[in-house]
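With one protein chain held back, the other chains of the complex are shown just where they sit.
Right, chain A next:
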């Protein structure tokens, strides 16, 4: 009764564990599923934030770095019966003195004597000893006289210079030669300083002139380069400075000082080339001064007018001043102009000169010796440049850790290395082949270097990383970690509670 009289005990609080989501098991599942997703996302996060850096064939590049192109060159000495002894002695001397110079310049030099020791190939030349004073080149043969005491020395000297002309090249000559490119654009411009002043060349037969005077050269150079040609006429192309007034033979004239020449091109007001492609451009300018500035001469350092009317800007192009032209320049009137342009073009492309005292008997502008020397030189330069580029790619990828390396870069590097190997293989049989392979390697290695995907990620200081990640992740991580800690504590408590009654029971 007493029990009945006693006030009913307050109904126990709702058992939280009955609510499904508050049941311990479910709650733990929910928390675990959050963590599960976070952990599942980790690889994704890793993948999306890491940079794709494929491995490059470094060891291959390193091995190639030690190698150099070495074109074989064979010189065959010939002479008439009575000169056999000369031939014999000279042959040894040639081999002895030229080999070191040639080797230092990427040639493996051999000398032979007699008419039938070796077949004529691309790398083989004849030196014919004759009774004459001068030296003449014809095809791949050099006819040289041998009737003076110092002739032996002269032969060796000449053969060295004609085989490796780049040895005796000065820095300024090296300076003006343009970088190798498989394609060039040649821009011919006829600029009238002021056509309204009277004396002006209003038109020119440039297409015919190019065909007549330059076509042969283009054909000869086709193993090295392709040329695109454009031309224009401008009627108002003012100078940016006032030429100096001078007197030549009691007549008023104007002159360009050596300093004026460096600023002659008024790039702010002359549009000299279209920008239709990314090929390097060589400019050839025929400048007609206005009647106020006419005649216009080039001055030397003393301020005296020189007989020259043309100059070269290194790696840029050539300029020719034409005083008092007819209003229309026909092909024949352009002969002198285009011979100057021709000369300037060869200078800029690096076609070597023949050694002093050697004359050409060929109709072409330059001999096979010269062309071969240029091809060998360009092949060697391309080979070295391509190697340098490949090694700098490898070096930069190591140095800059944020730089991605994609599949196309890997492929281009691979192909460039193949092309370099092919060049090495081709060089004993044909230097033209070697040039083509090395040019290919240069193009490929440059393309790999300039791959748009190779742009490194921006530098991101450590503080910035904390500043970016903390607001994002700290707010998410805090409840997640707190929930785990709570669960662990609750679990341990429950376990202790479960163990305690057991212990108490055992004590009883």
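Everything below uses one rule, namely that a residue touches a chain if its C-beta (ideal position, glycine included) is under 8 Å from a C-beta of that chain, and two chains touch if they have at least 3 such contacts; residues count from 1.
We adopt the following convention: contacts and distances are computed from a predicted model.
Colleague: Which of the following is the UniProt-recorded protein name of the chain this complex doesn't show: "Transcription initiation factor IIA subunit 2", "GPI-anchor transamidase", "TBC1 domain family member 22B" or "Mitotic-spindle organizing protein 1"?
Modeller: So, among "Transcription initiation factor IIA subunit 2", "GPI-anchor transamidase", "TBC1 domain family member 22B" or "Mitotic-spindle organizing protein 1", the name matching the hidden chain's UniProt entry is "GPI-anchor transamidase".
Colleague: Among A:80, A:291, A:327 or A:359, exactly one should touch the missing chain; which is it?
Modeller: Per the contact definition at the top, the residue touching the missing chain is A:359.
Colleague: Considering the whole complex, which of A:71, A:141 or A:344 touches the chain not shown?
Modeller: Of the listed residues, the one touching the omitted chain is A:344.
Colleague: For the chain not shown, which residue from A:228, A:308 or A:500 touches it across the whole complex?
Modeller: The one listed residue touching the chain not shown is A:308.
Colleague: Identify the residue among A:58, A:157 or A:230 that touches the chain left out of the display.
Modeller: A:157
Colleague: Tell me where the left-out chain touches chain A, residue by residue.
Modeller: Considering the whole complex, chain A reaches the absent chain at 85-86, 89, 93, 96-97, 136, 149-153, 156-157, 168, 170-172, 175-176, 179, 240-241, 258-265, 267-268, 272-273, 275-278, 280, 298, 300-301, 306-316, 318, 320, 335-336, 339-340, 343-344, 347, 353-361, 363-365, 388-389, 392, 395-396, 399-400, 449-456, 458-459, 461-463, 466, 470, 474, 477-479, 481-482, 485-486, 489.
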